[in-house]
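Heads up, this is only part of the complex; the chains shown haven't been moved.
In order of appearance the chains are A and B, and numbering begins at 1 in each one.
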Amino acid sequence: MGHSPVTTNPLIIMMINMTVVFIVLVVLMYLIKLIHFIDPTKVKEKPEEPVADEPPLVAVKSETAPALEPVVEQGVTPEIIAAISAAVAAYGFAGQVRAVRIVNHENTPWRASARFNTLQRK
Amino acid sequence: MEALNAFTVSLQAVWNDSGFSAFTMGNGIMILVGLVLLYMAFVKEFEPLLLGPIAFGCILANFPNTGFFGEEMNVMKAINFGITNEIFPPLIFLGIGAMTDFSPLLARPTTLLLGAAAQIGVFVALGGAMLVGFNVHEAAAIGIIGGADGPTSIYLSTKLAPHLLGAIAVAAYSYMSLVPMIQPPIMKLMTTQQEREIVMKELRPVTKFERIVFPIVATIFISLLLPPIAALLGCLMLGNLFRESGVTDRLSDTAQNSLINIVTIFLGTGTGMTMNAHDFLRADTLLIIGLGLVAFMGGTAGGLVFGKIMCKLTGGAINPLIGSAGVSAVPMAARVSQLVGMKSKPGNYLLMHAMGPNVAGVIGTAVAAGTMLAMLK
């Protein structure tokens, strides 16, 4: 708590702070775009995107969006999708307990065993 | 005879040393405050994980003669050490980072602007607090309530205005729980039916590369610019790396389960322990609660206004309802966006779209806290 504040005018403090917050998040926005730009692993989306633009239907997604949304099969009603996506998003402080542990199965000895066997085949 | 005398004297001594004899009106009222908070936590389900321990800590702190605040070390003093030295909030953020999926933000980075706009509530409350007479440090700590991020609020309060910690924490967690009541009227007031019916284009998939590089880049950039929040933001992003790396599931699991739970118990109880009559039972507390509401409403409005601007600029591609999610209160505010969207047009699923501004709001509030610390420390 070294030096004293530069100003005590509430309005100026508000303006400065808001400006810094916007500058930082805008820079972060461009950093994210930069990350996407340099991403060596991204799939070439050019041929697909215009197609996806025209009919923004749920059924189309099943080919392109495994990362964000569950693969949706024909015949699944929107209600079910809503329920599932709500559940997926319900990862607040109180709601993540089980979902996470399941992920953990990747670290069981069986995975190590699988790796070992892979190694072995080389 | 002598025995009876000794007996009476001893009983009297026990009573004299008891909390009853030293009990003050202030203790009584604070215990009542604790009971009301317990009711809010356990019956009304206002963020029970935090408000429950806070309430119980408040009750414990108001028993006289417990020695909790004496010279000798004890469990409550040890917990208090973790509060006053800002040890717990970063560890909570480690777990929150491990729970957070930044994908919706990475898929549509412009939603960061909504997370920034929603911080207007923080600064409106800051200005308001200064106008009603709080000094600038207190005002900054009060303003952060509008960020709707408990650990950030506690972190900033302990640094700038420790005597307000109890009131600020209580206000922050209470309003976070009230988001489903505070936001919808404002959302309906500030948007048109036509805007609310906008169906947004689905999000593009996000690669693992992006999900791993983002927390690293964000940590470096923000920590260099705003060193006072390096611990907070660094822990958030380290936790997120545990989650996204795919090879540290053990650490991710622990960060978001046993570690965060243990720290939550201590953080909550320790925060409640700071609530004494002298600091809490004053008009300032009511002002703080009022300003907190202003902050929440201001943040909601700020996000919505910016949502409307983005809606205009993008030719109607953005539903302004996702703007209000920028206050964070993850994931409650995003669900509110979804809820209001569904009411306007059944089948309009905004949840994933609202998660972008929602997690952006966490970063935005941390940045706001860092800015205030950089200016005021």
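Definition applied: a residue touches a chain if its C-beta (ideal position, glycine included) is under 8 Å from a C-beta of that chain, and two chains touch if they have at least 3 such contacts.
This is a predicted model, so every value here is computed, not measured.
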Using the labels shown, what formula gives the copy number of every chain type across the whole complex?
A x3, B x3
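Definition applied: only the chains that are shown with their structure count from here on.
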Distance between chain A and chain B based on Cα centroids, please, to the nearest Å.
22
With touch defined as at the start, can you tell me which chain B residues reach chain A in the complex?
47, 49, 96, 98-101, 103-107, 109-110, 112-113, 115-116, 119-120, 122-124, 126-127, 130-131, 136, 139, 199, 201-210, 213-214, 217-218, 221-222, 225-226, 246, 249-250, 252-253, 256-257, 330-332, 334-335, 338, 342, 347, 349, 351-352, 355, 360, 363-364, 367-368, 371-372, 375-377
The answer for chain A against chain B in the complex is residues 1-2, 5-6, 8, 10-11, 13-14, 16-18, 20-22, 24-33, 35-36, 39-43, 45, 52-53, 56, 61, 64-69, 78, 81-82, 85-86, 89-94, 96-97, 100-101, 103-104, 106-107
